[in-house]
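Apart from one protein chain that is not included, each protein chain of the complex appears where it belongs.
Going by the order they are written in, the chains are A, B and C; count residues from 1 in each one.
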Amino acid sequence: MEFEESGIGEECGVFGCVAAGEWPTQLEVAQVLSLGLVALQHRGQESAGIVTSNGACLPIYTSHKGMGLVSTAFPPEALLKLRYGNLGICHTRYSTTGISELQNCQPFVVDTLHGRIAVAHNGELVNSRALRKKVMRHGVGLSTGSDSELITQLLALTPPMEELDTPDWVARIKNLMSETPTSYSLLIMYKDVIYAVRDPYGNRPLCIGRVVPISRLHSSGAGEEDTEGWVVSSESCSFQSIGAKYYREVLPGEIVQISRHGVKSLSVVPRPEGDLPAFCIFEYVYFARPDSIFEGQMVYTVRQRCGRQLAIEAPTDVDLVSTVPESATPAALGYAQQSGLPYTEVLCKNRYVGRTFIQPNTRLRQLGVAKKFGVLTDNFAGKRVVLIDDSIVRGNTISPIIKLLREAGATELQISDVSCSS
Amino acid sequence: MEFEESGIGEECGVFGCVAAGEWPTQLEVAQVLSLGLVALQHRGQESAGIVTSNGACLPIYTSHKGMGLVSTAFPPEALLKLRYGNLGICHTRYSTTGISELQNCQPFVVDTLHGRIAVAHNGELVNSRALRKKVMRHGVGLSTGSDSELITQLLALTPPMEELDTPDWVARIKNLMSETPTSYSLLIMYKDVIYAVRDPYGNRPLCIGRVVPISRLHSSGAGEEDTEGWVVSSESCSFQSIGAKYYREVLPGEIVQISRHGVKSLSVVPRPEGDLPAFCIFEYVYFARPDSIFEGQMVYTVRQRCGRQLAIEAPTDVDLVSTVPESATPAALGYAQQSGLPYTEVLCKNRYVGRTFIQPNTRLRQLGVAKKFGVLTDNFAGKRVVLIDDSIVRGNTISPIIKLLREAGATELQISDVSCSS
Amino acid sequence: MEFEESGIGEECGVFGCVAAGEWPTQLEVAQVLSLGLVALQHRGQESAGIVTSNGACLPIYTSHKGMGLVSTAFPPEALLKLRYGNLGICHTRYSTTGISELQNCQPFVVDTLHGRIAVAHNGELVNSRALRKKVMRHGVGLSTGSDSELITQLLALTPPMEELDTPDWVARIKNLMSETPTSYSLLIMYKDVIYAVRDPYGNRPLCIGRVVPISRLHSSGAGEEDTEGWVVSSESCSFQSIGAKYYREVLPGEIVQISRHGVKSLSVVPRPEGDLPAFCIFEYVYFARPDSIFEGQMVYTVRQRCGRQLAIEAPTDVDLVSTVPESATPAALGYAQQSGLPYTEVLCKNRYVGRTFIQPNTRLRQLGVAKKFGVLTDNFAGKRVVLIDDSIVRGNTISPIIKLLREAGATELQISDVSCSS
Partner (left out) sequence: MEFEESGIGEECGVFGCVAAGEWPTQLEVAQVLSLGLVALQHRGQESAGIVTSNGACLPIYTSHKGMGLVSTAFPPEALLKLRYGNLGICHTRYSTTGISELQNCQPFVVDTLHGRIAVAHNGELVNSRALRKKVMRHGVGLSTGSDSELITQLLALTPPMEELDTPDWVARIKNLMSETPTSYSLLIMYKDVIYAVRDPYGNRPLCIGRVVPISRLHSSGAGEEDTEGWVVSSESCSFQSIGAKYYREVLPGEIVQISRHGVKSLSVVPRPEGDLPAFCIFEYVYFARPDSIFEGQMVYTVRQRCGRQLAIEAPTDVDLVSTVPESATPAALGYAQQSGLPYTEVLCKNRYVGRTFIQPNTRLRQLGVAKKFGVLTDNFAGKRVVLIDDSIVRGNTISPIIKLLREAGATELQISDVSCSS
């Protein structure tokens, strides 16, 4: 089942790009950034923003933000104004707070004593309440409720405020990490570099790609001398559409500096002794796009394997295996393969229901999810069905679907939740 | 594969509703119409329009049209202004001409000698050029290039122009049918009735549903005395979301009158002797929603059966069966079932690519469909794949997909097109 | 007082332009048209439309229409798509019917037996009801309630429908004039010419200008060989902003053909014997811009003269002369000059009130026009005031203004209406 009804977690996408070599290069950074956002759109559809820098000593930052999908938020003239960027970061946002305003749209850009920084953030701070208090006690007014503004102000005020000409951003980032252990994947743009940061628990994903000539994209021998640019992204699924090769993950606790000269690991901040990494399980279960790779595994494969495991742990005596379209489909196929039961579609989804203004009256409200899912009656009438789901933990959609399928003739319905499988 | 790149045919959706019994009734016709449109949205995303009538002797028609999806075109205030409708028709449009303007948006409403009519049309007239000439020779100026305006003007001028108080609409519709044999499914609203018309060849679908109390929706015994309203729709998939039961198809050549008193067949215009019905094959192959029923068969089932047939007629020696998401999925599953080969997903679709303004440069254009489809590499690398497609006749997408899959490691790729199977 | 609250008459603006000489020329017709519309914006703010033609044998027409002011309706890309026009006509609309929809937006473009025509119209037909009936009896469906669509269809169906290759537009226009005597000023574009037509009573204004090199604009000796283009406009005030010289009026009943070769009078249709011309008095009183010239007189001068006359016919014993800003200001100044009383401003207008969505509650509604007019109390407190108005015949604004001024301290208030002066 898909994310849109979920209230779990803050699902956002971050993406960054630096053109490699002598600037300006042939690489159109603004285009790469916008295509990267489109590829991460499943992580957030509320708003989108891009900030580019020309990377000069006195850098010129250009930013554009807008509500809605990338396609709505970025009309041609917006991309035009970003075209002189040699590096940039961007963000696509899914709001968990329900406050949908341009003001909350990332990346945040602020002027600090040492110049302007731009920050894009995916995650939720465990101690945000205490941190807000701390920042405000220092005398900072916070203009949004967002963790991302909080992180930005923490980076700005991190003591000791150096009186040196060159600020020590690594020290500042480490200080931030000492203030808040999890969860965040961060991109921080400062002049001509991007710092890519993952919290010590590695809760949210972040990985690096290398932009190569299209002709070398599928040759295994492409060396670093081919590199046209570097990209950093919440998910590797974005690399394919911009012509980048998967390079590596940012490690839990790692601070990576990405510049036109390449990728450099600056530090890896350790977890408290005894603590384990805590990669967000929901990334595997339904946040991520199935073609993304986390920890060396394709997400689709993990989902499918969970379905197989479920078939072993929770076998059922039914006629067919199905699912609610569409994030649990790999798990359902895995369950079918393992159990030997036929995989059969029982519902088709109306993709246009999303944002309709129609407020149905009582009569129509009773029809529940019927607006959203069409019933493929002939496929299951008179049969016993096991429905593989990935989101019972949210539990807000499955019961009307059960009702819908029962009324359409399923003689027996079992629900098996892959997110509860071990 | 889905419709959006297609240039074949004029795919539109028409929908109508009449509240049954004494007006006003509890049935909120404007809501039913808008939900009907949402359910037919896959047939056209360019524009949408609703016209309602209060059905009085001197009827008041209210109309609203807008560009884009129903959800965009119908903000709450638009539905509000339509709320006094006791009957109405609506239309969702896919443009084949490329001229995307509000002016072309249906239903068309015109004043004729005998009062105002509203017309919604799905289809393409075989002899539109000659008909345009004929109408213009009569002295009518045509303000669009659309067949639907042409039909509306033909209805207005159809000789003999009766000098009676009551116009003979059946005669006019028959005359229209004699002028142009195919293809059209039409809804014509006049005062308090809707005429539902299908061309003699039955080229485009049209069927009737009966709105019943929600509590009776799944009881087989609901008699006509329960009827809360009548709906007429391009596809039966819209009935479920508004709480209607499938009643029957409008027959090829039939003129049906739908009023608050019920459904009445006025005439069935025959085809020329020897001519067979010609239901549009592409409705089965990819226009229609899989849960719709045509000629007593669920579309999904027909697609699946085509896949089975394809496996018999064109067996292949490969490792796995797959498809390009998502209209050919039922056929691929059918092929897999018949052939015994495993059904495996090889691509995942980015649903947000659609309308982006981003104009990629040469470099990015080479990446082709990579923006739209993610590759599930681990599922097929090193394997031989047969790809079941439904749209080779259009042929504009499949070759870059083949390239994409080859580069990702498929050792062999065969394409089998279900739309060419017998 | 200005027009916006008026319910009298249909005030619209029409404008046309033909580039002179060999096409394409340096003259940017689309720009000239849009600037012409801006200059006529006071005649209608509801919608605007431009249609251009490249003037070829098989002409390509391009059109753009939009709601609201020219500045809103014509974004840069709209002008871009019109840029290949060698001639064109345009229209700005003020709705008297209250039906504000894009569908009513002019110019109307229709395909006729003899090709495509575009029609822009200012006026109201005296016999529109009978004409509608006649047209519909002929079998034409009318899709709007507008006189302009009616005129367009009348031009299309005018018998006898010539079976010749070249249609006789002059005969058609004459026939139209015989069907409906008044009121209209019309621009009809057909291939490479514009026909400019004024009804036999000359009810609505229409005049012709000659576009000359800027350097020759103020030299009296510019001969016709300098001509860069021809323009035709509801009011001459538009000529200044596009660099055209006033050429002449279209005469009552005249049909003028404007082409790249120049201006040619084709016919002057006479009025019924004994009938006098009937130029709309409200054009002088408040429709027109004061710098426009009608019948050889500057509108401002006529208004001022009316004020003088009013002072002679209706002298008053007060302390000062004033007006409600701003169309009656020339009359008030004329009254002051004639009477010897001081001209004093008593109100200032808030230009931003126009289209606010704020629906004041009962309390605020009592404040009436106070939102729109600020009171310059010190200028008139304790004094006797004569207020020169131009629109008592409408009568919908003046009484709350009297109340406002009385409460602010005017000891006596007399109203004198210039539109009633002889």
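Operating definition for what follows: contacts are C-beta pairs under 8 Å (C-beta built on N, C-alpha and C of every residue); 3 or more make two chains touch, one makes a residue touch a chain.
Computed from a predicted structure; not experimentally measured.
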For the chain not shown, which residue from C:Gly21, C:Pro277 or C:Gly374 touches it across the whole complex?
C:Gly374
Determine which one of C:Gly21, C:Pro270 or C:Pro342 touches the chain that has been left out.
C:Pro342
Which residue among A:Met136, A:Ala171 or A:Ile312 touches the omitted chain?
A:Met136
For a quick check of understanding: of C:Asn127, C:Ser178 or C:Thr301, which residue touches the chain that isn't displayed?
C:Thr301
Contact residues on chain C toward the hidden chain run 26-28, 31-32, 34-35, 38-39, 41-42, 45, 69-71, 74-76, 79, 214, 217-218, 237, 240-243, 289-291, 298, 300-301, 329-330, 333, 337, 342-345, 348, 350-361, 363-364, 366-367, 370-371, 374-379, 407-408
I need the residue numbers on chain A that touch the omitted chain, in ascending order.
102-103, 108-113, 117, 132-133, 136-143, 145, 152-153, 155-159, 161
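Keep in mind that, in the parts below, only the chains that are shown with their structure count from here on.
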Could you work out how far the Cα centre of chain A sits from that of chain C, in whole Å?
57
Per the C-alpha means, the centres of chain A and chain B lie apart by a whole-Å value of 36
Distance between the centres, which are taken as Cα means, of chain C and chain B, whole angstrom
45
